[in-house]
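To start, the structure itself, in structure tokens.
One protein chain omitted, others in place.
Read from first to last, the chains carry the letters A and B; within each, the first residue is number 1.
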Amino acid sequence: MNTMIIDGLSYALPLLIIACGGIFSERSGVTNLALEGFLGFGAFTGGLFVALTSSWFANGSTVPMYLAFLFAMLGGGVYALLFALLCIKFRANQVIAGVVINILSVALTGFLTSQINSSVFGEASNKFQLGVSPRWTIPGVSQIPVLGAIFTKFYPFEILIVVLVIFLNYLLYKTRFGMHLRAAGDNPHAVDTAGISVVRVRFAAVVIAGMLAGLGGMCYAYSISTNFSPSIYFGAGYLAIAAMIFGNWKLMPTLAACLIFGLARSGAYQLVGYLKLSSNFTNLAMAIPYALTLLLLIFFSKSNRAPRALGEIYDKAKR
Amino acid sequence: MTETIVEMRHITKRFPGIIANDDINLSIGKGEIFALLGENGAGKSTLMSMLFGLYEPDEGEFLVRGQPVRIDSPNQAVALDIGMVHQHFQLVSNFTVTENIIMGVETVKRRLGIFPAVDLKNSENKVAALSEQYGLEVDPRAVIDDLQISERQRVEILKMLYRNAEILIFDEPTAVLTPQEIQFLLQIIRNLRDNGKTVILITHKLDEIKQVADRCAILNRGRLIAVRDVRTTSTQEMARLMVGHDIAFTLAKKPAQFGEEILRVDKLTVENEEKYEALRQVSFSVHRGEIYALAGVAGNGQVELADAICGLLQAKSGRVYFRQTDITQESVRTRNLRGLSYIPEDRQSVGLILDFSLQDNLVMKRYYQPGFRKGLWINREHWQSYAKRLSQAYDIRSANGIQTIVRSMSGGNQQKVIIAREIDQDSDLQIYVQPTRGLDIGAITSIREKLIQERDHGKAILLISLELDEIMACADTIGVLYHGSLQTEAPAGQLDLETVGAYMMGAKHE
Partner (left out) sequence: MSKHMGKKPGWFLRLLGYKKTQFLTIPLFSIFCSLLAIAVLILLIGKNPLTAFQSLLQGSGWLPKPNYAAGKSILTDLLDMLDAYTPMLFASLAVALAFKAGLFNIGVSGQMLLAGFAATVLVGYQDFPAGLAKPLVVLLGFICGSLVGALIGFLKYRFNVNEVVSSIMLNYIIQYVVGFFIQTRYVDVVSRQSRAIKAAARLTLVDVAWGNMKLRLPLLFIPALLVAVLLYFYLKSTVGGYELKAVGLNRQAARYAGIKVGKRLVSSMTLSGGLAGLAGVTYYLGYYASIKPNELAALGFDSIAVSLLGNSHPLGIIFSSLLITSLDKGSTYMNSTVGVRQEVSSLVTGMILLFSACSAYMRYKVDASLRLALAGFAGTAAALPQQDSADGSGKGGKKA
């Protein structure tokens, strides 16, 4: 039970932050299927940073990890600029552009990882080794039955994400920027006539999406595999989109959706272990979050309302 | 004349393939109501969009309060105290009135001394005070989605006043209002002038100009034709200047000869996509040789009614009969084949496939019929000859003949494509929704004549329009829809404009 909650949270929270990226992008009116690419590229940048600077830090230092998160956000944000350019400047079909960005991300990071490994480190590998993230337990509260698991053996990034999500909630609903962003996803012309640049708002939204997804990708790189490898593209970006649709493009319901995914996944793993099934059955357990997503989408796609101007290419002349 | 507040010198604006404004020179006095008159496409909106900073002129300059200015953004315009109410309201539908009004000029307070947040509470008070001052009644906390059209317009006006606009531009403000609401708006406009504001009114409705404007400028095909004092100019003369030649204000129309009943709608209730009952218990019937016109303010169930009759929306309850046959459960295709034509309101997204060629659009209701196909294959020769015949008969103009992509055609010609296709099916029942919206006077007259001609050929016509002029000019029977129910129904001769207007506002039948 405890393990299920511990693992579930460490899976759900990065998913949440990626989904938050989706929310920012889509609430501003840009359909974002590129989250998968963002998170991969972000994780790549963070991983590259760790690999290049590994000699600078003492063994076991956690500083590179925190810097890796920072760099992952930077990398994701920069890569998202490309997507923003395609969708906003070059008026590409946003769905196609998203998929293009994902495919390019897989190709680019795959190539660069191998190339850098061979030419800088002289080894044939498609991975960057990361350190091991520490896990914290808060004494006292962790002893509470069931709920205590939340405060047990959690990754530092989980706190980071919780704080960030609170900040994002404030940013989206309380500030001028957030107001303009939400307006751009509903009626971009109104934003334009109010003297605010739709292009700038959407660029910012997409870059934020890239940063958040990049961070989420880095978290997964630390929690799932302790390295950066092509296996980072396991579909979290798409799961996040499903969570966002399920959450009706709002932060709190999306959190609920992510928790359901996370707990279902860790629950299925626990079940395989509990029933003493062979390790092959983890394959089936792996399929569960995806199947669940599909099921949830069937129930929620019809009733949920996407932002009104979602996917529309904004054309100043069309009014 | 008093001091000049806005002056335009040699303003010229070109778009690919068209000169929207050609060397316009105008000066507008402070505190007057100045009307810009012209047909659709005459360049009125473009000219004002430049004054508001949405486009920049290719040549010429603007002077505001005597100073030459370059207005390259709406921000710049607002800084010069210029405000604009657009034809399509620029409102965020899921925001409140206040949020919409303050967007772009929000005041910010600090939360916990650090975090800047939009100060909604203060703004709400300010908006309430403004709306009281100018008699613009609206709840600052209401969400736009829940507001009536006229209320949304008031929000737009408040938006300008909140920014301390001195020069207020109204782009076709009365197009979506009932006669009573129009009077109310014109009064607001007079109030604004009396408070020292300058109002520029873009319109093609002569009677409104006659009612409120002090002076008017007339544009035609991008050129400034004349500037006249409204009091000393007749409506006839303004119309002549606007169109370039004399026009008739009345349509020649024989008395109607009603025949058998073609359409009967019986207690029809329809839900729209948001599961809202857009139409409630509506019953009426249309006969051969009758133009049944439905009046109503936009969004009172007209589109849903037309869609339900044509099979695009499912009836929740009630029945639709076509020549005494119950067609309530039939598919769109079956209804078409029975003899039902439909000219939808939204021609670009419903009536046409913009990326198809003219030919492919013209055969859209016929392509599956014998003669148009050979088994699984299409009969291309027949498609071509059919499309050629139709485009000739209906004077559809296009750059590359029948292979022209419809997206590249002008709005008027696009509308002709739909009308040609629908009328050519020779259907017993023809439904027209807003058939003349956005067209100029010449095209409007020709479409209305067509409608009456079809009636005289013994067709049943259901005309749904927001333009009361159109309803009064064409109808044999008038029905009024309000909040999804039929308010009243009477032969055209028994209702005058004001009465219809009152019903459109929801006045009960007595």
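Operating definition for what follows: contacts are C-beta pairs under 8 Å (C-beta built on N, C-alpha and C of every residue); 3 or more make two chains touch, one makes a residue touch a chain.
In this text, all values refer to a predicted model and were calculated from it rather than measured experimentally.
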Contact with the hidden chain (one of B:Ala128, B:Val143, B:Val350 or B:Ala490): B:Val350
From A:Leu52, A:Val99, A:Val199 or A:Leu271, residue that would touch the chain that is not displayed: A:Val99
Residues of chain B in contact with the chain not shown: 14, 16-19, 40-41, 58, 221, 236, 243, 245-249, 310, 312, 331-333, 336, 342, 344, 349-356, 360, 364-365, 367-368, 373, 376-378, 380, 395, 397, 399, 410-413, 439-446, 449
Touch list for chain A against the chain that is not drawn: 33, 86, 90-93, 95-97, 99-100, 103-104, 106-108, 110-111, 114-115, 118-119, 235, 238, 241-242, 245, 278, 280-281, 283-284, 286-287, 290-291, 293-294, 297-299, 301-302
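Keep in mind that, in the parts below, only the chains that are shown with their structure count from here on.
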Centre-to-centre distance between chain B and chain A (centres being mean Cα positions), rounded to whole Å: 44
Footprint of chain B on chain A - complex, ascending: 170, 174-176, 179-180, 182-183, 186-187, 189-196, 308, 316, 319
Chain B residues within the chain A interface of the complex: 54, 73-75, 78, 84, 86, 88, 90-95, 99-100, 103-106, 108, 111, 115-118
